[in-house]
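Missing here: one protein chain of the complex. Every other protein chain is in place.
Note that the chains take the letters A and B in the order they are written out, and that residue 1 is the start of every chain.
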Amino acid sequence: MSGAPARTPGKAAGAVSRAYGRLLAALALAGCAVLFAMMLVIVADVFLRNVAVPGLPRGLAWSNEVSELMLYFTTVLVAPWLLRQGQHIRVDILLQALPKRLAWSLEWVGDVIGLTCCLFIAWYGARAAWASYADGALSIKTLVTPEWWSLAPLPIVFVLLAIEMVFRMQRLWHAERGPRQDAVSAA
Amino acid sequence: MTGWVAAAWLMLGGSTLLLLIGMPVALTFITVNIIGAWLYMGGEPGLMQLARSSVSSVTAFSLTPIPLFVLMGEVLFHTGLALKVIEGIERLIRRIPGRLAVVAVVAGTVFSAISGSTIATTAMLGSLLLPVMLARGYHPQLATGPIMAIGAVDMLIPPSALTVLLGSLSGISISKLLIGGVVPGLILSVAFVAWIVASVKLRPQLAPAVEDAPTHTGWERWRPFFLYVLPTLSIFGVVVGALTLGWATPTECAALGAFATLVLAAAYRALRWDALVKALKGTAAISGMILFIILGATTFAQILSFSGASNGLVQLITGQGWSTEMIVAGMMAMLIFLGIFVDQVSMMMITLPIFMPIVQALAIDPIWFGVMFLICMQLGLLLPPHGLLLMTMRGVAPPSVTMLHIFKAVAPYVFMSLLLLAAVFWLPGIATWLPAWMG
Partner (left out) sequence: QETTLRLVSAFAENGIYAQRLQEWVKKVNAEGKGVLQINFIGGPKAIPTFEVGNAVKTGVVDMAMSTGAFYTNVMPEADFLKLTEVPIAQQRKNGAFDAINKVWNEKANMQYLGRMVENQPFHIYTNKKVDKPDLSGQKIRITPVYRDFFQALGANVVTTAPGEVYTALERGVVDGYGWPIGGIFDLNWQEKTKYRIDPGFYDAEVSLIMNLPAYRRLTPAQRDFLNKQVLALEAQNDFWEKYKAEETARQEKAGIQAIKFDAAASKAFRDKAYEVAWAGAEKQSPEVAKRFKPLFAPAAK
């Protein structure tokens, strides 16, 4: 490859980044567990609705609202890990067509905008969660839960995403001058 | 420039620009949302509303089948059950030109009925069947083409994660869409087999001249079919049965299907801990990307609507005096064009806020429209330069298979899919008959 050679990151910075990567992987694994539990909750609801088991209720009336919450938790638990893996899909048709050095510069533009965007959502998501907490807002369904329980994970995850964005930029700095090889689709 | 025109330029133009510089799709939408919420939803309260609406976009029971359908395919793949199914089918198919390519299409159709993930199906066939085909002297074009093509068909045949997403975002009945994909999917499978046979007859050099086809007879020939293929297909039976007997709603059936797949894998003693974790991780990755885009992009559609841009565009398009057929054809052309460079989830996110009000305003049959939408997305999976399944194939194929092989290999199947799209356009019954018959 042409262009400036890749630079090796400092030892300490590399260690911090790897440790953070392990944290994100652990969160993703937790996301997998939540996903599995979501399946079990729905199956249990269907089973109990159709088969009378002495001592157990006829169906879990809260299964829909709990499983949709679990879907949301899975989404946010996995998101920062996907960013680390370069698996948040994107369009790279232009980047692949442009001169490598220019593509590399555009990666920077995207990262800076992405970082800003994560910080914005973290801040306003936190304020939305805080306002809900301060008002004592409740989510009143079959189960009554404080509304901030579902609002708070969003800003936390966007803080994690913002931190990963910084590591992502660090990796870009040390990488070859060219576009990244991130995922481009999912189905 | 009136208000909505500026909003349309900002939201649609801005997101296109950010997409092109390679920002992750989800962050692209969120960035434009932040600007849109600030401008059109009253500054800071609008931004807080944006965060709240993002949470509610994925806290949706109707979306739970997305990871569950993907999980079914991943379990099949990582537990090795897929290999047994391929073996079972392989023993049955003998003395047909391009035998293993036909096996790939048949096995792929069987997988499609159990897997809700096109990637899983393509990866299964690509990693299990492709090396065998190449070793036996199949031309790379004949070896890779059918696998990618049938992988894309997975999206049409239920279960399908993308169909669930299309239904959920468009408001078209999810179960009818799932059923609506069956006939077009099967038509493609049959067409693929016919094409393989015909092309090998015309160009015998594509496949090995003499093939040591399995010579099992009697029970030995049928054993793996009854032992593996039928039980695996019974998962489909569990899902349909639970629905027909009134045990579960269509959405809940996805959980039953995933659970049944795990139980079957356990029954074959194939559900080792590491296989389960791999399957769950694969599921989390694929569905995580889809769901995170939904988190960013649902709000995009809301702001587009809030700013008046959706209504403005819809009125602009419906007010031109174009015929309904022209508008539908135009929408399909736009989808195929988008499919060349945008992923399937973004295709839906960008177009549905505009397309669905048009569908309603012109009283277009939503099932017909939805199935054609699915075929366009399926095409997008196969279109060069970087349709998802071309990349997936690139990832699992040995280095001797070049990207040019892959492009050439997929071309006839892309053409067949286009023919199918035209057929559904002129004969809507292909898409609407089965859902209507099943109620």
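Some points to look at:
One rule holds in what follows: contacts are C-beta pairs under 8 Å (C-beta built on N, C-alpha and C of every residue); 3 or more make two chains touch, one makes a residue touch a chain.
These figures come from a predicted structure and were not determined experimentally.
Partner chains of the missing chain, restricted to those shown and counted over the full complex, are A, B. Within the complete assembly, B:Pro353 is the residue of B:Gly88, B:Gly108, B:Pro353 or B:Pro412 that touches the hidden chain. Contact between chain A and the absent chain runs through residues 49, 58-59, 61, 63-65, 137-142, 147. Panel shows chain B; residues 41-42, 45-46, 48-49, 52-53, 56-57, 61-62, 173-175, 243-251, 301-302, 305-306, 308, 310-311, 353, 360, 439 of it touch the chain omitted from the view.
One rule holds for everything that comes next: only the chains that are shown with their structure count from here on.
With centres defined as mean CA coordinates, chain B is found 23 Å away from chain A.
Across the complex, chain A meets chain B through its residues 28-29, 31-32, 35-36, 38-40, 42-43, 45-46, 49-50, 64-65, 67-69, 71-72, 74-76, 78-79, 81-83, 85, 87-95, 103, 106-107, 109-110, 113-114, 116-118, 120-121, 124-125, 127-129, 131, 150-151, 154-155, 179-180, 182-187.
Put simply, chain B touches chain A in their complex at residues 18-28, 30-31, 34, 44, 47-52, 54-55, 58-61, 63-64, 67-68, 71, 117-119, 155, 161-162, 242, 247-248, 252, 255-256, 258-259, 277, 280-281, 283-293, 295, 341-346, 381, 385-388, 391.
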